[in-house]
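Apart from one protein chain that is not included, each protein chain of the complex appears where it belongs.
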Amino acid sequence: MERTTILETKGLAKWYPTRGGPLSEKMYLRAVDGVTLSIRKGETLGLVGESGCGKTTFGRTIMRLTEPSSGSIVFDGEEISKLHGRGLKHVRRRMQMVFQDPYASLDPRQSVRSTLLEPMRIHNVVSSKAEAERLAEDLIEKVGLNQDHLSRFPHEFSGGQRQRITIAAALAVKPTFMVLDEPTSSLDVSVQAQILRLLKKLQEEFELTYLFISHNMAVIRQVCDRIAVMYLGRMVELADTKTLFENPKHPYTKALLTSVPTPDPTRRKELAVLEGDVPSAVGIPVGCRFRSRCAFAAEKCGVSPPLVEVEKNHWIECHYDIDFDSHAQLELGQGS
Amino acid sequence: MSHEMKQPEKNPAKSRRQHSDLRFALHLLRQNPIVMAGLVISVATVVLALLSNLLVNGAYWHQQNLTLRLCWNNPAFGWPVTNLFNCGGQVYPLGTDAYGRSLLQMIILAIPIDLQIALEVVASAVVIGVVFGSLAAYMGGLIDEVILRITDIFLAVPWILLAIVLIVVLGRSLTTLTLAIIITWWPWYVRLMRSQVIGEKEKLYVERLKMMGAGWPRILFLHVIPNSIYPILVQSTLDIGSVILTVSALTFIGLTPNPLLPELGNLSNQGIEYFFTAPWLIIFPGLTILIISLGFNLLGDGIRDIFDPRLRR
Partner (left out) sequence: MSQAHTQEGGDDILSIQELKLKFHTYAGEVSALDGIKLSIKKGELLGLVGESGCGKSVTALAIAGLLPPNAEVTGGDVVLDGKNVLALKPEEMRLARLKDIAMIFQDPMTYLNPVLTIGSQMAEITRAEPKLFVSTLVNYRLRQIDKQVEGTNPNPGLPAERERLRHALESQSLGRKELNELTRSYAISLLRSVRLPEPEKVFEMYPFELSGGMRQRVMIAMAMMRRPKLLLADEITTALDVTVQAQILHLLKDLRSEINTSVLLITHDLAIVAEVCDRVAVMYAGNIVEIAEVHELFRNPLHPYSKGLLASVPRADLTRTPDSIEGSVPDLLSPPSGCRFHPRCPKAFEVCPSRKPSMIEVAPDHYVSCFLYGGLNGKNNNT
């Protein structure tokens, strides 16, 4: 099956101006600082990183909830970074987003039925009221709830159920691409698995492409085909899931993976490998931005590292190819 | 232990309780006697206002019987006042006023007048507040600045001066009285609505609607305003009592269209004049104002207490 790219960003950046002090130079919070990646049709691409890495901002920017500071976003062959008004509305029908907090995602005064019918009305998806009703009934069942839930209100539902409702509403316009921003982070562990399974089922049924944003490495592993690791606004590693977990190449990825506790007491390990906290995204220093916390930092790291394909479909933004066991560092030349 | 979803999630306890939102509210109401009292008083006031013309002849207040002025003959209790006039034959339960009219009947006639003004003022303030407050908050920028500054100007002027000037210029009538109070009352509602909408428009469901492709009119009118309006409604209930007090204050200082008009402020005005000779004339109208204000106040408070925690959930 020929895979085509459904969404591609080139050098996407989103900078927020911060109030400068007595100095005249304006400081920027560089939430997303030049991200180039492409998402293939039908895949689930994971976007993982800690707080401040820019993954949520990236998701919101490609959804055009905010306008990018620079760079391009090409969705289904169309450049959408500068679209507004009707043109943008047209695109919105094909891309939808599920947010992290199911408790705040729904208008508390709106019934479930109304929540599902509204997107249909906005985009004229159906031609008659009866058809809309039928679609709503179909959707609510597809997400695992039942028809008499349609007349109820959000406060009568649990977090997991509310998330199902938002997913159903997103599907009402028959999108092709969905950004899932930490969709299960606010939910209990036992419910989390239900929602993830639902998302997988819906992906197959509706032929969707997912961008799955999360800080939880364990969840990412279950759900994604490929994973991009972000740090301070840039993508530092991109690989297939299996490769990323079994053979991470970027020091940050490695540190991230070793910091994750495993639910197995026989495998306790020295967790803390990374010193210090995630630095601020304001006034990012020149060169590799992971330098201050990297155990392998060397002089060359004062220069911004290139994005290099270290092996097939495995990219890292680093000057070195590091063997974490032997600590051998191999300098990466220009062009792999 | 792998399970597919055999049956959809249901929370039986929740669905049972929700079956009637109204029933639930009433249940909470029953548990809260103070609110109950407020509700009873408010309802009684409105009923009394509606029935006033049935209870008392509408033209009664034109009649004056100066021979019976300031007299008291309620056999149930008396007043420790010297030179207490006696009304003679027919019993006047609350005595008479300075024009010899039964105070009880005057009060009954006064309630609908005061209540009507209060409701008109409050309704107008709510409408103005909602329209301009939400526009200012949602549009932001220049519109917000302009509306805010106008609001500030009105708030900067002492309300009583503003009201006096208006009534003097436009002439004394119930309409101008109402208008004067509306002019001094609306700024608070604009501010209140504005702050509500500013908070509401940042909420996640608004962002989701934008993501969905909803335009600003849909978001503002169908979602943001209905969710923001609640404190306004509570405030308006609380304000009914305050407006009646304001009307009374204005008529008290002489801005009444007609001193004979059955109006609680007018009656209180007479009451002050004759405080030492006919204390009932200030006490009963005053008590009426107090009870009505209290009733609506408690009702408003109660509504807020009962509904807010649930909405917060």
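As written, the chains take the letters A and B, and residue 1 is the first residue of each chain.
Methods note: a contact is a pair of C-beta atoms (placed from the backbone, for glycine too) under 8 Å apart; a residue touches a chain by one contact, two chains touch by 3 or more.
Computed from a predicted structure; not experimentally measured.
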Among A:Thr4, A:Asn146 or A:Thr262, the residue in touch with the chain that has been omitted: A:Thr262
Omitted-chain contact residue, chosen from A:Ser70, A:Ser111, A:Ser158 or A:Asn247: A:Ser158
Touch residues of subunit A, complete complex, unshown partner: 50-51, 158, 160-161, 188-194, 196-197, 215-219, 221-222, 241-242, 245, 255-257, 259-268, 270-278
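As a convention for this text, only the chains that are shown with their structure count from here on.
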Interfacial residue positions of subunit B with respect to subunit A in the complex: 5, 8-9, 11, 14-15, 18, 203-205, 207-215, 218, 223, 226-227, 310-311, 313
Complex contacts: residues of subunit A adjacent to subunit B: 63, 65, 88-89, 92-93, 96-97, 99, 101, 104-110, 118-119, 122-123, 144-146, 149, 152-153, 155-158, 160-161, 166, 169-170, 173, 194
